[in-house]
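With one protein chain removed, the remaining protein chains of the complex are shown where they sit.
Note that the chains are named A and B in the order they appear, and that numbering of residues resets to 1 at the start of each chain.
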Amino acid sequence: MELLSNLGLGAAVALSPVNIALCFAGCMLGTLIGVLPGIGPIATIAILLPLTFGLDPTAALIMLAGIYYGAQYGGSTASILLNIPGESSAVVTAIDGHEMARQGRAGVALGISAIGSFVAGTIATLVIAALAAPLAAIALIFGPAEYFALMLTGLAFAVLLARGSVLKAIIMILVGMLLSTVGPDLTTGQLRLTFGARWLADGIEIALLGMGLFGIAEVFRSLEHGEARQIKEAPIGTLLPNRAEMRQSVKPILRGTALGSVLGILPGNGAVLAPYASYTLEKKLAADQSRFGRGAIEGVAGPEPANNAGAQTSFIPLLTLGIPPNAVMALMVGAMTIHGIVPGPQIMTKMPELFWGLIASMWMGNLMLLVINLPLVGLWVKLLKVPYRLMFVGIVIFCCIGVYSINSEPADILIMGGLAIFGYGLTKFGFEPAPLTLGFVLGRMMEENLRQALMISRGNAMTFIERPIAAAFIVVAVAMLTVGVLPSIRRGRDKVFTE
Amino acid sequence: MSGAGGVRLRSPQNLVSGLILIAASAFVVWMLSGLSQGTMRVMGPAMLPRWTAIAIGVGGLVLVILSAIRDGDALERWHLRGPVFILAALVIFAGTIRQPGFLVAAPLAMLVAGFGSREVRPRELVIFAVAMTIACALLFRFALNQALPMLVVPALSLNF
Partner (left out) sequence: MPATRSCLTKLAGAALLLTASAGPLSAQAYPPDRITLVVAFAPGGFVDTFARIVGQKLNEKWGKAVTVENKAGAGGNTAAAQVAAAKPDGLTLLVTSTAIAINETLYKKRDYALDQLVPVAISVSSPETIATHPSKPGNLKDYLAWAKSNDINFASAGVGSGSHLAAEYFLKVLAKTPATHIPFRGGALSVQAALGNQVDMVASSFGIIPQVQEGKLKGLAVASQARVAAMPDVPTYTEAGFPFIAESWVGVFAPARTPSAIVETLHAAIAEVVADPANRTKLLGMGYQLHSRSVAETSAYLKDEVAKWGEMVRAVGVTVE
């Protein structure tokens, strides 16, 4: 009952006309700017932050939450339409989402993404409202050893992510991990693999990787085929998902939501795993796995809600522990600081209006997204009618601007070019870039957590087995690898022998 | 594999990619030679990258072996027109964005990139480049207040 009265308080705060308007404006601007290729959620929030300066803290946070959801969704839109993921979660959406767009089903992909995100947002809001405090306590059980084991499990997922050869997927993960070690070593400050070059001295930005390996490399691939590779025009009446597609998506949406909600709680940025985990799960559960990577709706209907639910529950460590789990949340802390709010354990008790108002506005933000984006789907799909000979020029210039705006560093644009050639080469040799991205994202966290865990245990590697949660994850990881690798080895052997 | 002519190459794609991976792995291991690997308790900076690189090399070796025993794809053709023009565009953009600035960098880069497509129509491309430059300038510099130098010509003491 307390939950209901709390949500009631929240609704009273969030549903004031001004706050509704602000939430709407935030979602709208967030979507419009987030959809620009190369402008990820972090850049979008930083750009729009000054708009909230004049507001009272609650209103400002509500608007910021709107901007955040808008930016997230805008990013997914860009990666579905143009295959330009600006962050690691959008990489997963792009796999099947962009394939759907190329088959003329962009509207369906965007629609299911909006609907799925709304469902996920609704459920995650309830999870936060009901369980925020106890969940935060659980999250603290996770130390470096547990995170390392979790990341290991995540990498095992990545093996199953691949469309083709398992061996090649493993190699790609390793290459991603290797790329993540470029730059200064966290523990000693020594530079690694930078070739003495200043512009590599801080490592490689994930946004560069996304835009290079996917965005520009995709342009290279498309140009090979000329206009023939142009996106097909959607037949009338299929702009939004039909009933059969909706039915197909229900379970993936719910499973994705569950995965995302759980992983988002972890303060060490567990949410980044959510879309990958969901994609793998859907692929494993599907009757016909070969559809994945070729425009399977579950490939969007799972990961998108997972991402959104994770984005939402990652507010839990922020609001209850004061620990921002990722860069976006760190920026939210900055924003809160501007308004004199110090995120931490006391927020819930000392500022109940703000806390519950924010939670209610999360749900409202998700509703706004649906309201804003369903009508916009038509507009976005129309955008695809721009002839490709001009479209790719636009993509290139937006990627340039996006990369330059991250750090005002021209050399970053060249790195993006290099990564694009690398990505083009990968496909020429039958490798896929998606596992590489996951290896890149997890590799760095994995190495850091491994080293921290070993320093804490004073060099005793048994720490990963003695700690039950870590041990459980490692068992899962090994099981996943076995499940992933064995069939393909057997299949491979059969092939060899039947020849 | 009963032929007397020794091992038959069955997958050129795997062979070449395997060889590239082995070479890259060796290169990385060599690059890391100056860094310490550390101990179990205090791992050095080279530990993880070195073993990752070695694992990649092993993966490459397996690919090379597989290329002899399992059928695979032939090497694909690289189409260089698109990449060449786009890379040139990126280099131009990177070289001119600081000085003389976006108003020069963007149209130049777009004009060059446009020729990456075989269907390029120069007149249309020029109009598109100019329109996009103006739109982006207004959007990023004025509406979004981003640090994007527009026109910087020290000789004319322009810094906009």
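Here is the rule we go by: a contact is a pair of C-beta atoms (placed from the backbone, for glycine too) under 8 Å apart; a residue touches a chain by one contact, two chains touch by 3 or more.
The model shown is predicted, which means the values in this text are computed figures rather than measured ones.
Engineer: For the chain not shown, which residue from A:Gly104, A:Gly344, A:Pro387 or A:Gly418 touches it across the whole complex?
Structural biologist: Of the listed residues, the one touching the omitted chain is A:Gly344.
Engineer: Decide which residue listed in A:Gly104, A:Gly322, A:Gly378 or A:Gly418 touches the omitted chain of the complex.
Structural biologist: A:Gly322
Engineer: Consider the whole complex, including the chain that is not shown, and state which of A:Gly268, A:Gly365 or A:Gly402 touches that chain.
Structural biologist: Of the listed residues, the one touching the omitted chain is A:Gly268.
Engineer: Which residue from A:Thr188, A:Gln248, A:Gln289 or A:Thr427 sits in contact with the chain not drawn here?
Structural biologist: From the options A:Thr188, A:Gln248, A:Gln289 or A:Thr427, the contact with the absent chain belongs to A:Thr188.
Engineer: Which residues does chain A use to touch the chain missing from this display?
Structural biologist: Here the touching residues of chain A are 18, 21, 25, 29, 32, 42, 45-46, 49-56, 59, 140-144, 184, 186-191, 198, 201-202, 267-268, 317, 321-324, 327, 330-331, 333-335, 337-340, 342-346, 407-409, 448, 452, 455-456, 458.
Engineer: For the chain that got dropped from the picture, name the residues of chain B it touches.
Structural biologist: Here the touching residues of chain B are 138-139, 141-143, 145-147, 159.
Here is the rule we go by: only the chains that are shown with their structure count from here on.
Engineer: Just the number, please: Cα centre separation of chain A and chain B in whole Å.
Structural biologist: That pair's centroid distance is 23 Å.
Engineer: Provide the residue numbers of chain A that touch chain B in the complex, in ascending order.
Structural biologist: 33, 47, 50, 167-168, 170-171, 174-175, 177-178, 181, 185, 187-188, 190, 192-193, 195, 216, 219-220, 222-224, 226-227, 387-390, 392-394, 396-398, 400-401, 404-405, 408, 410-411, 413-414, 416-417, 420-421, 424, 428-431, 443, 447, 450-451, 454-455, 458-459, 461, 492, 495-496, 499
Engineer: Quick one: in the complex, what on chain B touches chain A?
Structural biologist: Result: residues 13-14, 16-17, 20-21, 28, 31-32, 35, 39-46, 48-49, 52-53, 55-56, 59-60, 62-63, 66, 69-73, 75-76, 78-79, 81-83, 86-87, 89-91, 93-95, 97-98, 106, 109-110, 113-114, 116-121, 124-125, 128-129, 132, 136, 140, 144-148 of chain B touch chain A.
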